[in-house]
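A protein chain is absent from this complex, but the other protein chains hold their places.
Residue numbering begins at 1 within each chain, and the chains themselves are lettered A, B and C in the order written.
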Amino acid sequence: MAPDLWTLYPLMLRSRLFEQAIADLWRDGLISGEMHLGTGEEAIIAGVVSQLQDGDAMALDHRGTAALLMRGVDPGLILRELLGRATGLCGGVGGHMHLFSRDHLAASSGIVGASGPAATGFALAAQALRPGTIAIAFFGEGAMNQGMLMESLNLASVWALPVVFVCKDDGWAITTQSASATGGSLSDRAHGFGVPAVEVDGRDVSKVWSAVHSAIERARSGGGPTFLHAQCVHLEGHFMGFQLLRSVRDPLGQVPAIALPLTQSFLRPGGAPLRERVAGLMHVAGVMRATQHDPRQDLANDPVPRVRQALLVDPERLLALEDRIAGELVEIVASALGEVSP
Amino acid sequence: MAPDLWTLYPLMLRSRLFEQAIADLWRDGLISGEMHLGTGEEAIIAGVVSQLQDGDAMALDHRGTAALLMRGVDPGLILRELLGRATGLCGGVGGHMHLFSRDHLAASSGIVGASGPAATGFALAAQALRPGTIAIAFFGEGAMNQGMLMESLNLASVWALPVVFVCKDDGWAITTQSASATGGSLSDRAHGFGVPAVEVDGRDVSKVWSAVHSAIERARSGGGPTFLHAQCVHLEGHFMGFQLLRSVRDPLGQVPAIALPLTQSFLRPGGAPLRERVAGLMHVAGVMRATQHDPRQDLANDPVPRVRQALLVDPERLLALEDRIAGELVEIVASALGEVSP
Amino acid sequence: MRTLSFTQAVDDALAQAMAVDSRIVVFGEDVPLLRRDLLVRFGPERVRGTPISESAFLGAGVAAAMAGLRPVVEVYMADFLGVCMDALLNHAAKVEAFSGGNWTAPVVVRAPCGGGYGDGGQHEQALWGWLAHIPGLTVLVPSTPTDAGGLMLAALQHDGPVIFLEHKLLSETYLELLGSGGRPTVQYDVPAAGTKGPVPRSWAPLPIGKAVLRRQGHDATIISVGVGVHRALEAARVLETEGILASVLDLRSVSPARRLPFRTPDTLRTRRSPVETASAPRCGACSSGRGAAQASRPMGSLPSSAAVTSVQEAST
Partner (left out) sequence: MRTLSFTQAVDDALAQAMAVDSRIVVFGEDVPLLRRDLLVRFGPERVRGTPISESAFLGAGVAAAMAGLRPVVEVYMADFLGVCMDALLNHAAKVEAFSGGNWTAPVVVRAPCGGGYGDGGQHEQALWGWLAHIPGLTVLVPSTPTDAGGLMLAALQHDGPVIFLEHKLLSETYLELLGSGGRPTVQYDVPAAGTKGPVPRSWAPLPIGKAVLRRQGHDATIISVGVGVHRALEAARVLETEGILASVLDLRSVSPARRLPFRTPDTLRTRRSPVETASAPRCGACSSGRGAAQASRPMGSLPSSAAVTSVQEAST
């Protein structure tokens, strides 16, 4: 079977526009706390979620909005939730890291790695109560060092549970380059639990769709779990207002506040010999450089224009589609904001 | 370099005799609670511990007695500790799962998997404070499913810490056959953390010694951790008075108490269809059978007579050695028991 | 009326519930052997062994409960909850609030707790107070076989997470498995009325959060749970010989404990209400006891020739 880009692109675009609206509201101070967007991982989410059926479950991490939206959760409910309204998805109580939709068997967690046990439990219930249904775990590559996620890969393996473990690998865990914190390779690790691993380019929704397709088939038919390792780029960095991105995007505004104490500390008597200090400085500089040179600005890394390219064969249909989606979202946002908050 | 059996055998024999004395005291009701012996894993422990030097550290699991003894901890102190005496190694407070010797940088834990983080921390201190020294983690194969141990393999890997992770694989985690609870292979798992894995026959002290030798060299010289996977057999099963072993060793005494309620429950109306019930029964029977047919009674699986065989080339020296060791231990036990307990 | 031991009663109530509610599944380490009577009746799909991966399987239990099962997750000992507290603290206890009341996790966590058989401080903690300190968790600590069965049934019907603690000194099963291991040379100071007792032919759920008055007296009230209730009754008998009449209140549920009859005329009339539990340095019945920090001295207080007869409450 082949993916239908005319179905996948709308999912991705809608999610992108919705999260851009969220970003604006966050900047305006209408949404509180941290805000982790899924912008940049839409191809992975769409490739997976578009293939889910009734009764399938999803365990989400701290970037759950896109998956919920694509799964069919009312965007107005999500938006009201993020705004802290009693009319929100969770009564305005959850907040963006704790979005739950019981109807969709979808649960988020802000605890890194927790989607592993959760998907495993969902899959156990699927096996017992809804044969043929499956569970998805979404998580980042940094989470692969969290014990409970590794334990879950093993548990799903020995119980042959219908789970697909989807690792969205952007290479970063906040300011840590995951390669520096992760021994071996993630595929080998999955292999070490007896879970087959599939590597895929997570910026290409067609490729993701196809890789997921066979993993999901396997799971539905009792073949057990699969580990899907998909590369992607988070367009907004770790979260909204991410210090590292700010410091490279707005060096004049941010760097002095960072550089001044850094230099003072570097020069202060007492401490390590120069060699060590320089190594420390090199580390900070290296992370800044990696952030600067990172592939965010390279359009090829953005999955949305990438799939759009293929649909330009029918520009009329494409533009109509885009207009419709954008129009719907504008209305949804306006309606949520227009309400008198309770 | 080659192992010196005339050094290793005394370590092993002393440990065996000491633990047999402990077993007797436990049966006599003089030692409280659970009692996990290391009988059967002496070749692994001796192969490792005989190569440790001043400043090396050990993180032990719930079977730590043999390692402490071979490392040079006073057996009289251990014994008094097990007897709950204030004159014991830990003031009689620790008990057999919580044996500590600060002088030997040796710490036990009754929490499965906890020797992973502990050895990693010891190795970090070694790196910083005592370059050239190393840390050992001892644990069973069941512990390899505990998240904190897996995390530790990764942490030691990315920090290139001087640790040797020693997995004493007897195939069992209490009544669970670990193969049924563990996906993939343990070597692959270590590999997935970037930690080189070495497989060795843990019943053969020479082989263990040689495998450990290069792992320790590597660690001492900054080459990072190694995972050593050594097979063995626990001669007393999981712990003293182990129900499963009792039921196969003394079927008439134990089986009715097990079989009667089992049969009643099997026949009780309400519950699963026959096929499922039979599967349940087969599982219990399978575990009993595996216990019965397990290799405990096969002398080839006992590392102590195995190494002794090689020393029969000089029977006089051997017997003198054995007499001396046995004599010493008798005195130690007598002295500890003879004391008026405080 | 039949007579069952403490752990038999729990298993019996569980079996009764499993026979009528196919959503109930039981899993944990060694569960196929520990609950072999359930295994041969309900089959290996519903009675499962797990790897030594508490974080994964307890977390899975929470999610499975959210997805429609009624899991009973066994943890070998309450002490080991340390490795998987996240599943309780940040998930089981919070999903109801996070979801705006739309979703709950009706999982039962079953664990033996407490000590008095000399295993030491990583195996003999009570921890009920510490667990009850997490709002959103129900913490049950029964003191008799009939309460144990009735509360297990209540736990299985409860719509949120329940921690069900079996004090090892009340459980012949655990004492035999862990403490005596078939040797006739040890015996424990077990309260007869707690370890074996009459139980109903057919179990009915007991109300959660309802304490019961085990003894009536006007001079003082001793409040406790689990094995402590029996110690309190002993103490009350001793007090009576000195002319002091004490009530003994069995909380049964450490959390919620809303319906504590503290303000009833009867208990108001008593002069003092000491809390008898596994020692309580901080907050009475809410405490996890000295054992949480201190290793028990396995046989420290015994003559070397004696059997293990003394219960060190400090070790629970």
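FYI, a residue touches a chain if its C-beta (ideal position, glycine included) is under 8 Å from a C-beta of that chain, and two chains touch if they have at least 3 such contacts.
A quick note: this is a predicted structure, and the numbers were derived from the prediction, not measured.
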(message) Using the touch definition given at the top, which of the shown chains does the missing chain touch?
(response) A, B, C
(request) Quick one: say which of A:142, A:202 or A:224 touches the chain that got left out. (result) A:142
(request) With the full complex in mind, choose from B:116, B:202 or B:224 the residue touching the hidden chain. (result) B:116
(message) Among A:94, A:194, A:225 or A:303, exactly one should touch the missing chain; which is it?
(response) A:94
(message) Looking at the full complex, which residue from C:132, C:177 or C:246 touches the chain that isn't shown here?
(response) C:132
(request) For the chain that's not shown, point to the residue among A:86, A:300 or A:319 touching it. (result) A:86
(request) Can you list, in ascending order, the subunit C residues touching the missing chain? (result) 55, 79-83, 85-90, 93-94, 97-98, 120-122, 129-130, 132-136, 281-283, 286-288, 290, 292-295
(request) Spell out, residue by residue, where the missing chain touches subunit B. (result) 57, 59, 88-94, 98, 100, 102, 105, 107, 109, 111, 114, 116-122, 124-126, 128-129, 147-148, 151-152, 154-155, 158-159
(request) Spell out, residue by residue, where the missing chain touches subunit A. (result) 26-35, 83-86, 90, 92-98, 109-113, 142-143, 145-148, 173-176, 180-182, 239-244, 246, 254, 258, 261-262, 264-266, 268, 270-273, 275-277, 279-281, 283-284, 287, 337, 339, 341
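Everything below uses one rule, namely that only the chains that are shown with their structure count from here on.
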(message) Let me check something: if the centre of a chain is the mean of its CA atoms, which chain is farthest from subunit B?
(response) A
(message) Counting only C-beta pairs in contact, which chains form the busiest pair?
(response) B-C
(request) Go ahead and note the Å separation of the Cα centroids belonging to subunit B and subunit C. (result) 31
(request) Averaged over CA atoms, how far is the centre of subunit A from the centre of subunit C? Could you give it in whole Å? (result) 41
(request) With chain centres taken as the means of their Cα atoms, state the distance from subunit A to subunit B in Å. (result) 43
(message) Two-or-more-chain contact residues of subunit A, please, as numbers and ranges.
(response) 147-148, 151, 154, 158
(request) Enumerate the residues of subunit C that touch no fewer than two other chains. (result) 45-46, 50-51, 53, 55-56
